[in-house]
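As you look at this complex, bear in mind that one protein chain is not there, while each of the others sits in place.
Think of it as A and B in the order they're written, each chain with its own count starting at 1.
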Amino acid sequence: MEKLKIRNRLAKDKAMLWTVCFFAALTAVPLFAILGEVFLRGYDQFSWSFFTEPTPTAYKAMKAIEAGKPIPGGIANGIVGTMLMLGMAAVVAIPIGILCGAFLAENPKNRFVQTVSYLTDLLQGTPSVIIGIVVYIWVVVPMKGYSAVAGSVALFIMMLPLIIRSTEETLKILPASLKEAGLALGGNRARVMLKVQLPAAFGGIFTGVLLAISRVIGETAPLMFTALGCSFIRFAIDKPISAVPLLIWEFFNDPNLQELIWGASLFLLLFVLTLNLTAKYLAKKWNQ
Amino acid sequence: MNDKLYKILLFVAALIVPIVCGGVLYALVTDAYEAFEYFGFFNFLTSSEWSYTEGAEHYGALPFITGTLMTTLLALVFCIPFSLPVALFVGEYFKGSKVASVLSTVTDLLAGIPSIIYGLWGFYTLRPLIMALNISPQGSGILTASLVLAIMIVPYAASLSAEFIKMVPNDLKEGAYSLGATRAEVIRKVVFPVAGSGIFSSYILAIGRALGETMTVTMLIGNTNNVPDSITSTGNSMASIIANQFGEADDLRLSSLIAIGLILFLITAFINMIGKIMIKRARIA
Partner (left out) sequence: MESVTPILEFNKTCVSYTKQTMAVKYVSAAIDRNTITAIMGPSGCGKSTLLRAVNLMHNLYPNIRVDGEILLNGENILSMEPIDVRHRVGMVFQRPAPFPTMSIYDNVLSGYALNGIRLSKTEKDETVERCLKNVALWDEVKDVLNKKGTFLSGGQQQRLCIARALAMKPDILLMDEPTSALDPIATAHIEKLMLELQKEVTILIVTHNMGQAMRISSKSMFMYLGELVEYGDTATMFSNPSDERTKAYLTGQMG
């Protein structure tokens, strides 16, 4: 039938399919380009001392470069700082986030619940650099100095909405019968939440926490104004401290230390992507 | 623990969200006040001068507002030709298949890469390329930053759009096929119109992410403080000027930077709110 222009239309249909496939496949290019570049330039920096020694001073690095030797030292100060701040942030954010998520899931939609829900979205969407400014005003100025505490407050604020949302969503998709059965057996609401709902929701919440950690672990901007950075390994929480992304930023800006960029980036990238994939894998497993 | 105590505990925990948000706004407003008072609110927004010579200090946000808008919109333009095909691939053509989940994993991983690493890649790979292609002599600038920003927001726009494309009822698609339409025609005349508002809102949320993106832009935009006159020129975004100068600023400059932070916060909050409202509407419809 001529008026249907079948051939023409089928050609267009095919063209569309191939265009979609082509551009969709192109999207994978940056991922592999980035992974490839960071891996190829960074893997030979991995050594025992890279993970156990702190960053060298610019002077030491310069000396090493002049002598034609590899830069001594590593990123241990950053790893310690990241772990310390992340640990402090997580210890506070996880329980509060879960309680708050439970609040949103358990209560009917009144005005307060909706406000909290909306503000959670607001917090999640707030650019991290602004969280940095605010924590600077809240913590750094009153404490008269940059500190690990300030850095962890910033990470806490960024983790909180993510944990709240994942808890809320997981609790909401649990079958209502679960809660009802618990209540029917005579448990009070707190007990049912603790013994029935939260264990059932554990998978989803755990995944959410992993994703929240992977999201904030690479954050640089908010730590620049709060933790500042530090060139040696330190466990004090009231003093400036380093973090892996902060080190990358330092290396980026210091010509003497540029050799270390790729090792540090590879470490960060592997850490983040492993957490990410683990979370996705667990989510899939628990969903079945 | 009795029910009452439990309820109170949850309520107290939930209070922390409004407290933090209120605190954010309060801190920004009080510390930005000095700059607004000194220059006048409207003047601060429209002045394009940013000079910290002592005695003749003058700070205006216009270069950075322009820089942010330019990078964001350009990133959006670059992002659409990739995110839309990804969304169609995952949500329509290969819905539920193994290749679709592979592509989803790829975009998820793209979303997981920290912004500082995007910045490095942009700086060491894309920037030399831009120089080699003679697009701009210094390599960094609005265009370079936008290109990397586009890659960063593709996953968000794509996964959300795919969700809406998936939700287009099968009844409608079969109805269209039964009338003789090809798949391309079904997508253009049924899937897009039906999923349109959802797809649109996912781009609004992608804009919300691009607005506040800091490290990538800071590393690639060239860090100059005048209003950019073309897409290849250098500039600064609101987030990047803060990242660049916050550490060394005090007094009036610090307050001006915080004022820029406040403006950025309000713009982002506004865009995100619109996006969320639209998404909710699109989900109900």
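Methods note: a contact is a pair of C-beta atoms (placed from the backbone, for glycine too) under 8 Å apart; a residue touches a chain by one contact, two chains touch by 3 or more.
Quick caveat: nothing in here was measured; it's all calculated off a predicted structure.
Shown chains touched by the undisplayed chain in the intact complex: A, B. Within the whole complex, the absent chain has one touching residue among B:124, B:177 or B:200, and that is B:177. The omitted chain makes contact with just one of the residues B:65, B:190, B:264 or B:279: B:190. Counting over the whole complex, chain A has residues 1, 3-6, 9-10 touching the chain that is not drawn. Residues touching the missing chain, restricted to chain B, are 169, 171-172, 174-182, 185-186, 189-190, 193-194, 196 (touch as defined at the top).
In this text, only the chains that are shown with their structure count from here on.
The centroid of the Cα atoms in chain A and the matching centroid in chain B are 17 Å apart. Note for the complex: chain B touches chain A at residues 1-3, 5-7, 9-11, 13-14, 16-18, 20-21, 23-24, 27-28, 31, 81-86, 88-90, 93, 103, 105-110, 112-121, 123-125, 151, 154, 158, 180, 182-185, 187, 208-209, 211-215, 218-219, 239, 242-243, 246-247, 257-258, 261, 264-265, 268-269, 272-273, 276. If you check the complex, the residues on chain A that touch chain B are 4, 9-10, 12-13, 15-17, 19-24, 26-28, 30-31, 33-34, 37-38, 96, 99-100, 102-104, 106-107, 112, 115-116, 118-123, 125-134, 136-138, 157, 160-161, 164, 188-191, 193, 214-215, 217-221, 224-225, 245, 248-249, 252, 261, 265, 268-269, 272-273, 276-277, 280.
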